[in-house]
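Written out below as structure tokens is the structure these notes cover.
As you look at this complex, bear in mind that one protein chain is not there, while each of the others sits in place.
In this document, chain identifiers A, B, C, D and E correspond to the written order of the chains, with residue numbering beginning at 1 in each.
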């Protein structure tokens, strides 16, 4: 059994995944088919926020060992991902099959 | 007395719990049956945000004593969990039995 | 004069308070009868976020004097509580007696 | 000209202000008559988050000079207030006279 | 072409701008006519959060050179503004001319 969205959503989602498969770090849509893909998008958005401030891939590579072995940096990265995941999850109506019951 | 969601929600939830029981840290759904399970999911998401940046389990094990005995690190971890719990709680319509009264 | 929720809410709330009165730090519901109780729940959730990362009560007791006399740690704890209070307040429809007027 | 809420809101608000005027730092309602009062409530909630972790007024008095002359601490306090103000503002429907136009 | 809100919103907005033009740092309304004014209001709210904790203008003047030349302090100030801007933007229905299409 797979997640069931209205058919037009599937078409859209498919188109977007193809586009998102591009190597560039461009964000083409916030719609993903699963929470797992949504989390991956949140990670990409967090990285993108770093890239715009430090565009040099060379410099970022030099910095990487510093923050990837610093627990506090890792926790802060996780925090940025959490904020973006909130946005992506809302965009996807939380990948819900059901809708909250409103009277 | 147990929490009562529409029947189709139960089916969905059950399916998800089985899938979520898998050892991998994949997020298959934001729907949980109780707030307690929702909190556990938020914890998992916070960890996942660290794992994507530092995939080496070995390195993470080395770092663990440092942050788990540092009060400020612990508070920051709690902050990341809080942001994810906000997302999970919204996804589950706050596990409400009742709906806010709209005129 | 007391807060007036639909009767089925009261029943639910009462059940939950009894359950929440249990010594364990489990979260059984986000519904509380008053903002004051909602704030207490937010405090509990912030502590719970620390507990899952550092389960040893002994270690946490050792750390306590450090952060409880460090103003920056106290401010950060207050921040985590604020995020959880946002979630709890939304879950309770802000404990509103009235509903925003929508045309 | 004053802000115009439905009459039953005024009554509620009035009752709450009286209660909130009590010296204790209990939060009796998130409803305030103006944004200015809402901001004051957010400040109180931020302080309350500190008080629950460090209940000793004596200790807090000792810490006060340290954080009130540290720009980074002041900015962080302002951050906590901002999160609480978001909650209070939402609870009060942003003190709007008008409602967003939904088709 | 200017932004078009229902006429009663204009009247309200105009009244508020006059009031907000007052030298005191009181917040009289979250409604602004443009995003630019909304951002200015968010900046004022962030400053107000500092002012309530350190009311002495003299002390704040002494601290200013320290944080205004510290990149991390500047980033944190920007964070507080971002949270307040979120509140102000929501209050103004994001200054939208159109409404999201709901089926």
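As a working rule, a contact is a pair of C-beta atoms (placed from the backbone, for glycine too) under 8 Å apart; a residue touches a chain by one contact, two chains touch by 3 or more.
Everything numeric in this text was worked out from a predicted model, so none of it was measured.
S.K.: Which of the visible chains would the unseen chain be in contact with across the whole complex?
M.R.: In the entire complex, chains touched by the missing one are A, E.
S.K.: Which residues does chain E use to touch the chain missing from this display?
M.R.: Residues of chain E in contact with the hidden chain: 1, 34-36, 39, 43, 67-69, 71-72, 74-79, 81-83, 85-86, 89-90, 94-98, 100-103.
S.K.: In terms of residues, what is the contact footprint of the unshown chain on chain A?
M.R.: On the side of chain A, residues 5-6, 8-9, 12, 15, 26-31, 45-50, 52-54, 59, 63-64, 66-67, 70, 72-73, 76-77, 79-80, 83-84, 86-87, 90-91, 93, 96, 99, 101-102 touch the unshown chain.
The rule we apply is simple: only the chains that are shown with their structure count from here on.
S.K.: Can you work out the whole-Å distance between the CA centroids of chain A and chain E?
M.R.: 29
S.K.: CA centre of chain C versus CA centre of chain D: separation in Å?
M.R.: Measuring from centre to centre gives 17 Å for this pair.
S.K.: Mind pulling the residue numbers of chain C that touch at least two other chains?
M.R.: 67, 72, 76-77, 79, 83, 86, 90, 96, 101-102, in rising order.
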